[in-house]
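Only one protein chain is missing; all other protein chains are in place.
Per-chain residue numbering starts at 1, and chain names A and B are given in the order in which the chains are listed.
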Amino acid sequence: MSAVATERASAVVIEGVWKFYGDFPALRDIQLAADPGSCLALIGRNGAGKTTLLRIVAGFSRPGRGKIKIFGAEPREAETRRKMGFIGHGISVYDELSAFENLKLFARLYGLVDPRKSALEWLERTGLERVRDGLVREFSRGMRQRLAVARAFLHEPSVLLLDEPFTALDDRAIAVLQRLLREALAAGKTIVMSTHQLREALELASHVALLNRGQVAFHGPCTPEMVADPGYVYARYGESS
Amino acid sequence: MRDKIVYVLGAAAILLLARDINVIAGLPQEANQGAIFKIIFFHVPMAITAMLCSFVALVGSVLFLITRNFKYDALAVSVTEVGLALLLGNLVTGSIWARVIWGIWWTWDARLTSALVCWLLYAGYLMLRRAIEEPTQRATFAAVFSIFAFIDVPIVIFSIKWWRTQHPQPVFWGGGSIPADWYALAGWNLLAMVLFGVVLTAVRFSQEESQREIDSLRRMAHAF
Partner (left out) sequence: MNFARNVLVIAVKDLRAEIRTKEAINASFAFALVILLLFSFAFDPEAETTREISGGLLWIVFAFAGTLVLNRSFARELPNDCLDALIAAPISGAALYLGKALANYVLVLAMELVSLPVFAIFNNVTRPVSQQIWPILLVIALGTWGLTVIGTIFSALTVNIRLREVMLPMLTYPILVPALMGAMLMTSSLVMGKPLAGDNLTWLKMLVGFDLIYTAASLALVEIVLVG
C-alpha cells in the first residue's frame, strides 16, 4: 500500500506533534497512529504527557507544531467531532439535569435523528433506565460513571478517546465499559486510551505506546508478556527511576 | 547590534528632551495662565504617545494570534506597560494643571475622563496577565482582551466627548490651545516622547524575553 493510502486507512494519525508551555516542550515530536479496529493504550508516568496528548487529539487544545488527523481530517471540524467520543477525568454531565435530560441534550447537540430514542436506548444499555428521571446529583458514583459512558457512546462515535477511564470505576461500571469497548472494537471502531490501570487496559489493547518525558519511548503491538506483567514495558523501555 | 540602536535612541531622546526643556523654560509665559501652561508640552505628547502604544499593542496582539510567536506577545505587554505609564503621566500633569489654575485636583473634562477610562482598560490587561500562570494561555487571552480594549478606545472617547457636549463644563486649558508658533516645539517634544517610549519598550521587551527563557528553563529543571 502506498503511504498516502495507509494514512487514509488510519483512523487516528498523530504527526510530529509538539506542545509548548511557554518555551518548555511538554510533548516532543510525537508520531503515532491507530488503525480502525485497534485499541492503542498510552501508558507512562504521571507528567509524561498522556493527558496533554489525548486532549490535543480530541481537539481541546492546539499543538504547538505538528498535526492531528482523524480519518484524514482536522479534529476541530464539525463532521469529525461527530465521529469522536471523549471520556475525561470528569463525568461531563450536568448535576442539575436528569439522566434522561442529559442524554437528550447531547443527542441534540450531536444532531441525532431521534434524540429521545437514542437517549432511552443508551440508558438501557448502561443499566440506568430505572433512574432516568433522577437528577444526576442524587446518583451514586457508579451510576454517574455509567452515565458518563452512555454520554460518550451515545452518538456511536468511530473514534473513542479515553483518559484513564478505569480509574475510580466500581466493578459494575468497569464491566459495562469493558463490554462496550469490546463491542466497539469488534465493530471496527478505534480506541485510544491513556491508562494507569494497566491490566484492564492491556487486556483490551492491540497496541501500546509508552510516553516518557513527553516523547514516545516505545510503540508496538501489545504482546502476551505485557498483559501478563504490566510493569514489563516500563522496565524494558522506560527510564530507570 | 540591537543594544547599540537602543543606546543611540536613548541618548537622542535624552538630548532632545534636555534641549526642549531648555527652550520651553525660556518661552514667554502664557497670557492667562502663567508658567504652568507650559505643562501642556508634556501633557499632550504623553497622550498621543500612549495612543500610539495602544495601536502597537493591537498590532502585537493580532500578530500573536496569527503566528503564535511569543515575540509579539512580549511586544504587546511591553508597549502596553509603557503606554500606561505615559497615560498616568498625562493624568498627573492634567491634575497638576487643574490644581494650579482652578484649585481642584480633578475635573471631569472630556479628555481627562477618557484618559482615565482608557487607563483602567489597559490596567485590566495587566491584571489579566497576572492572573494566568501558563504562558501560552496568558498570551492568547491577553491578546483577545487587548483587541477588545482597542475597539473600545474610540467609542469611549466619542461617548465621553458627546456627554460633555450635552453637559458642558469649563473646558480644560481655559479654551486655549497650543499657540501656533509653539507647534514646532510641541512636535519636537512629541518626537522626544516617542523615542523615550521606544527605548522603554525595547528594554522591557528584552526583559520579557529573558523572563520567558528563565521560566522554561525552570520548568525543564523541575520536570527532569
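Here is the rule we go by: contacts are C-beta pairs under 8 Å (C-beta built on N, C-alpha and C of every residue); 3 or more make two chains touch, one makes a residue touch a chain.
Model, not experiment: these values are computed from the prediction.
S.K.: Using the touch definition from the top, which of B:17, B:40, B:82 or B:149 touches the missing chain?
M.R.: Answering carefully, the residue with contact to the hidden chain is B:149.
S.K.: Of A:106, A:153 or A:166, which sits in contact with the chain we cannot see?
M.R.: A:106
S.K.: Which listed residue (A:92, A:178 or A:215) would be found touching the missing chain in the intact complex?
M.R.: If we include the chain that is not displayed, A:92 is the one touching it.
S.K.: By the contact definition given up top, give the residues of chain A that touch the hidden chain.
M.R.: Interface with the chain not displayed, on the chain A side: 58-62, 76, 78-79, 81-82, 84, 86, 88-97, 101, 105-106, 108-111, 151.
S.K.: Of the residues in chain B, which ones touch the absent chain?
M.R.: Answer for chain B: residues 65, 117, 120-121, 124, 127-128, 131-133, 136-137, 140-141, 144-145, 147-149, 151-152, 155-156, 158-160, 162-163, 166 touch the chain left out.
Everything that follows uses one rule, which is that only the chains that are shown with their structure count from here on.
S.K.: Any idea how many Å lie between the Cα centroids of chain A and chain B?
M.R.: Measuring from centre to centre gives 49 Å for this pair.
S.K.: Name, in rising order, each residue of chain B that touches chain A in their complex.
M.R.: Per the touch definition, chain B meets chain A at residues 68, 70, 134-136, 212-213, 215-216, 219-220, 223-224.
S.K.: List the residues on chain A that touch chain B in their complex, please.
M.R.: 20-24, 47, 64, 213
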